[in-house]
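What you see is part of a larger complex, with each chain still in position.
Order as written gives the chain letters A, B, C and D; numbering starts at 1 within each chain.
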Amino acid sequence: MNLFKNVSTFLGFDNEYEESKLVLFGSPFDGTTSFRPGTRFASNVMRSESYGLETYSPYLDKDLEDVKAFDAGDLEFPFGNTQKVLDEIYDFTSNILKDDKTPIMIGGEHLVSLGSIKAVYEKYNDMYLIHFDAHTDLRDDYLGEPLSHASVIKRCWDFMGDNKIYQFGIRSGEKAEFEWAKQHTNLTKFSCEGLKEAVKTIGDKPVYITIDLDILDPSIFSGTGTPEPGGITFNEMMEAIKTMESLNIVGADIVELAPQYDTSGVSNAVACKILREMALIIEK
Amino acid sequence: MNLFKNVSTFLGFDNEYEESKLVLFGSPFDGTTSFRPGTRFASNVMRSESYGLETYSPYLDKDLEDVKAFDAGDLEFPFGNTQKVLDEIYDFTSNILKDDKTPIMIGGEHLVSLGSIKAVYEKYNDMYLIHFDAHTDLRDDYLGEPLSHASVIKRCWDFMGDNKIYQFGIRSGEKAEFEWAKQHTNLTKFSCEGLKEAVKTIGDKPVYITIDLDILDPSIFSGTGTPEPGGITFNEMMEAIKTMESLNIVGADIVELAPQYDTSGVSNAVACKILREMALIIEK
Amino acid sequence: MNLFKNVSTFLGFDNEYEESKLVLFGSPFDGTTSFRPGTRFASNVMRSESYGLETYSPYLDKDLEDVKAFDAGDLEFPFGNTQKVLDEIYDFTSNILKDDKTPIMIGGEHLVSLGSIKAVYEKYNDMYLIHFDAHTDLRDDYLGEPLSHASVIKRCWDFMGDNKIYQFGIRSGEKAEFEWAKQHTNLTKFSCEGLKEAVKTIGDKPVYITIDLDILDPSIFSGTGTPEPGGITFNEMMEAIKTMESLNIVGADIVELAPQYDTSGVSNAVACKILREMALIIEK
Amino acid sequence: MNLFKNVSTFLGFDNEYEESKLVLFGSPFDGTTSFRPGTRFASNVMRSESYGLETYSPYLDKDLEDVKAFDAGDLEFPFGNTQKVLDEIYDFTSNILKDDKTPIMIGGEHLVSLGSIKAVYEKYNDMYLIHFDAHTDLRDDYLGEPLSHASVIKRCWDFMGDNKIYQFGIRSGEKAEFEWAKQHTNLTKFSCEGLKEAVKTIGDKPVYITIDLDILDPSIFSGTGTPEPGGITFNEMMEAIKTMESLNIVGADIVELAPQYDTSGVSNAVACKILREMALIIEK
């Protein structure tokens, strides 16, 4: 016999690195999560659970088997040192981009997006950011720490500036954050209304999509640290993804699944399906 | 150092008793619950979990920090003696009312509302009752016991009489209860349709609001003893609360959260948010 | 005293066999389930949990107490031998039909329907099949096995042929299955649209209804092995059942509840309510 | 076909009432439980779970199939009225005794034993009581209520008097209870040391055995409302039962299993095995 070590990839991400256009990796970090931790387990669980899915999407009438995608596994982090974690993500993403591949990351808490967005922004500095979330994530700091899950979009704005960030589904935050957003980002409360217009405005400019899965109503996505009732439905998410099909997506991430809070496995299935659909619209 | 004992209040209910208009207390009793007990744990859990919330409501554009509210903790009950429990609630509520404050109670099973509603009714006997629930709660007795979670609204009707009680969201009960309601209460099946008209009719008369959280669909609120699919959505609940903003609310309660049946914590978040919104429309 | 052995039936199914028109039985088999097993526990749990329900349906304004129904308990199966299991179900169903009673079965995985549908089809070979499901179930085989939960409707088609099978709510399957369905079954993606037309077409012909409960959105029904977000709501299911009230239903089953994945008990309540409503439209 | 209603009994308790010497029944009441309720679910769960057991005991080299035993199911109680519950248990037990059968009861909280012990005591007033428990259960009252899970043995002492009660395994209680016991009962702290002597003293006098399962260490029995580490092992419990084999047991109960706190099912298995062994030593 000639046997190979046991390989574990996300469903359909079973191509070799060289031949792939899409590169998936996990950033299992939840070190600044203040309320309920656990997003560090998301990437590992999603790989296992993805085998409950089909590769074919009846929403997009496309099949993952037609996409060349690679799964690099998870980065390994020293817990307790936030800056080092972000640097590692930044470096890894930069290397993927150098090889002209598109990075797609599984979080981890939302802060991990900072490392990845920064790396993509440095390659594409006319880039837009589409941000799906329940929370504003626009604090200056959290208990004095500027690097926090609650301030990640503010940190992106630090280098992206005004008019480049679209926020959808937002329904929780401090009053001051909502006020600030009026001047600096395009924030839509509660829903994805206005996404079509955003897509039109962006046109063929490069765009990074960051999906904090808690944008979904916790009825369908309870596996997250800070559930916020009043979110969008799964079908609205599917609709949003279809709306973005025409975009020039240069990077993406899916964050804030904390599998242990939803013991039914539904949240895992939701996250996996969204990742499948995202892969299908990025790699056309 | 000068340190004070560890204090635990619901988010934003951190004012002193004297300065507060709103007084929160818990009635952790589930002694007549026939199916699945556990609502006794609600108030304690809601205090802890409320710190996952923000004080600001994007629904009402109001902030709990602008409300003077006090949390008196939980009443302590002898389990096994239902009448004594109701008497204790009645006495405590009466005392709050004497100090010209508005009581807001966390259950416990729905029967606890009887103690509180009675006390408020004795101060305001032109009072209306708005009742949100999945169940009619109009039985004469349950296995021979007149004091039961299944008969609490009937017991209120005993002293309030016809035309003063509005019931919304009802979708479970005996056929006879639905028939009886046609003559004696304003019962709306399944939804909150007709709430606007009720609010108009009530005008500035005093009104008590009792929210059995199982009016919500169990997709978003599974943490309850007797889940009844087919309920209202969280957004419909938010809408209902906004509709009642103009009312002269003289008492309120939120009952039937049984936290242990929803291990994801979503039901706790839902209950906390509804309590926040209720506080914001009572204390204007 | 004269005492009888402890009896355990589904709510309202407490008549004697002889006097009953409706016969309920459980088929606790999940031996071909490839992903997450557990549907073997459904029938036992549903009997216990049904006592959280009322016998009266405000949806249909009918009462189970007016229906003569019998609960035969569960068949006992040798695990590991799929064909023997199906034979046992077939034989038991045939015997019920010989006594001119209508069988209603609780699964178990969806494959158990094959035994029951075959028996009913042999009595009524102009029969239609209405199939509610998230999955196509139209594979030829699964890892080489033709008797699989993933191929049960294909196995029914083997003897029923074209134009007799209506499929609703389908949102997962291989591309080839969706293609095949276009020629051989009436498949509706995602929803129950077209059910009214189907009911009209079928008229008073005999019809068997098989409900894979995963047609429901996992927000309200997470207790199943392969949850598929994007399903129908509970109210849409209620509407569908009402739509079928006029049909001549000669057999039915409710499958794929796996109680342990939904520790809140909501899925059990959903399954019980659907069984109650089905009983009420079969036995008119 | 001629079918009978679905019967559900504890493993091996499948004889008719008339032919049986042993009569099992459940008292699913936990209305005075102050900490964590749930023992109301024990009897129903134990019936289902007993089918994971074998009827043969390698400990006693005896087989349940050689015992004539009957399962009467559960009594039905009005929650919220403690005295009525105890009366119902008393009446039911008395009727069993009149038919010259031996009652064996599944609780419920420990207070239910009061109804059963009283009935047995009235038939056999030279009776001894052997009490296995982690708790003294010797309070005069609990928050003013004399009928409480925490005072059940004190209530038995009220009519049994001094020197008739043996207590084993006790490791929790108020200081005053331990002091009181020194004068009035034979209390052994922590272990079952002295059981052999007790058995010798009792000789062939009638004896009632009440087993509060929390005498067991929570490592092996975590399914209980108030777990107390430092308890006896399962093998020590088996040993204790064997030690009592020679006794003239005229009644017994097994209380305080709260199945939902041990999701592994181990506590259910433990409770079932203890019930099997008890049945085997009662019915010789």
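Basically, contacts are C-beta pairs under 8 Å (C-beta built on N, C-alpha and C of every residue); 3 or more make two chains touch, one makes a residue touch a chain.
Quantities reported herein were computed from a predicted structural model and do not represent experimental measurements.
Of the identical chains making up the complex, 4 are displayed, while the complete assembly in this file numbers 6 copies.
As a convention for this text, only the chains that are shown with their structure count from here on.
Counted by residue number, the contact pairs of A-B are over half the same as those of A-C, the matching pair from B-D, C-D or A-C.
In this structure chain A contacts its sequence twin chain C using mostly different residue numbers, the overlap staying below half. A separation of 39 Å divides the Cα centre of chain B from that of chain D.
Residues of chain B in contact with two or more other chains: 217, 219-220, 263.
Shown here, the protein chains touch in an arrangement that is not a line, ring, star or fully connected set.
Pairwise, the chains that make contact are A-B, A-C, B-C, B-D, C-D. Contact residues of chain D toward chain B in the complex are 30-34, 37-38, 40, 76-82, 84, 142-145, 147-148, 260. Chain B meets chain A in the complex at residues 51-54, 56, 58-59, 63, 217, 219-220, 234-235, 238, 263-266, 269-270, 273. By the touch rule above, chain D contacts chain C in their complex via residues 1-9, 14, 16-17, 23, 44, 47-48, 70-74, 95-96, 98-99, 263.
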